[in-house]
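Here's a slice of the assembly, chains where they normally sit.
We call the chains A and B, going by the order they appear; numbering starts again at 1 in every chain.
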Amino acid sequence: MLMPPAALEALLFAAGEPFQKKQLSKLLDISLEQLDTVIGVLGRSLKDHGLTLIVTDTDVELRTAPEASDIVKKLHEDELARDLGKGSLETLAVIAYQTGGADVECSGTSRGEIDWVRGVNSSASIRTLLLRGIIEGREDEHDKRRVRYSLTTEALAHLGITRTADLPRFDELQDSTRAIVKEKEITDAPTI
Amino acid sequence: MNQTPLKLNFNIQTEAYHGPFELVLDLIEARKLLVNDLALASITEDFISHVRAQATFPIEETTNFIQLSATLLLIKSKSLIPDLILSEEENADISDLKRRLEAYEKVREATRELARIFGKSLMLPAGIRAPEPFFAPSRDLSQDTLAEALARVIAARETVEELPEARVKSLVSIEEVMDKLAKRVQGALTLSFKDFAGDKGEKVEIIVSFLALLELMKQGTVAAEQYHQHGDIRISHTASASVPRYG
């Protein structure tokens, strides 16, 4: 069995954002007082580690240690200065061409559609594009759990266009892309 | 076996799907045998009945099953008539099949191990913090690189979907395979008939009924019996002196 401090660490890590103490005590099935003890134990065990706990009256959060700020900053600079690369460009292209055009019925592209067209998992690419402000996600009107991605206005400006329909070979490439997406709807069935 | 015909290549494998190797191993395991010539010879009829009962394999899978049937029939024939001379290619097919089955046995075990643990202890990635959006484009982001990227993706899909077509060429019917083999076996039998005198008379009988069996299967009569996958062998070489029941 996992000790409470380790369980707390796993929860905070997977959450990625501040976690309410109230909610944590429920999840871990301990009292708020016990939780404070557990937070103390975890905090001390993170000494000499690259992570640290930020604790307020109501919340707890796992963060990179302040001593690591230089190297983490270097990482982000590195990430932002880098070329997008093949995977992210393909992902962006699917979003750009699949979205928009004459019929505005289809606003944005879902992750499942991108994965399907590319034939590989695109989570990492979507993450990169989001972090760089090139795409943004919006809740699907029909399915609240699904997010649809589209290009940001900054990205359009960078490309020197006002709408994606101005992209080269737009009609042709959009038709092919949408035909592939249709295929998905037909075969969206049992796991293989 | 629950096999439904499916429209698209990438949907072939339903949960109940049995590949040709799997069928061979199931048949061998049902007889508590190890993978060797003897075992392969003993499951040949069952395997073929099975293939014949499946009218709805996707075309490419049928090729796999028929090619495997052909190799099994060779092994069977050789076990009945040791004098049957196999070509170098045929021998290579047989040893290749045995190696693949040995490998596949391991894969089956490995698959069982993975099925046991897959998804049981999930390890989650770090949660994504809502990004503070600030725009950071790159040098490789332009209208042209985007169009190229999408064209590349579309082209890659097309080549993937064209691939399976090339394999269908080798398609032959199981009847052709049986015909050819029946002729070979009959030929070998005539040539070496004198070897089968005396106490070997029993063997002649076995071979003759094997040929009769090939003929029956060709006509579809045996297949009409619809074997249960793990069911009894109604026709084996020990019982083959009696004509299989049908009708």
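The definition used in the following text is that contacts are C-beta pairs under 8 Å (C-beta built on N, C-alpha and C of every residue); 3 or more make two chains touch, one makes a residue touch a chain.
Just so you know, these numbers come straight off a predicted model, no measurement behind them.
Undergrad: Written as a formula, what is the chain make-up of the whole complex?
TA: Here the full set of protein chains amounts to A x2, B x1.
Simple rule for what comes next: only the chains that are shown with their structure count from here on.
Undergrad: How many Å are there between the centre of chain A and the centre of chain B, using C-alpha atoms for each centre?
TA: The mean C-alpha positions of chain A and chain B differ by 43 Å.
Undergrad: Show which residues of chain A lie in contact with chain B when the two form their complex.
TA: 10, 13-17, 80, 82-86, 89-90, 92-94, 96-97, 117-119, 127, 130-134, 136, 152, 154-155, 158-161, 167-169, 173, 176-177, 180, 183, 186-187, 189-190, 192
Undergrad: Give the list of chain B residues in touch with chain A in this complex.
TA: 7-8, 10-11, 13-15, 124-131, 133-147, 149-154, 156-157, 160
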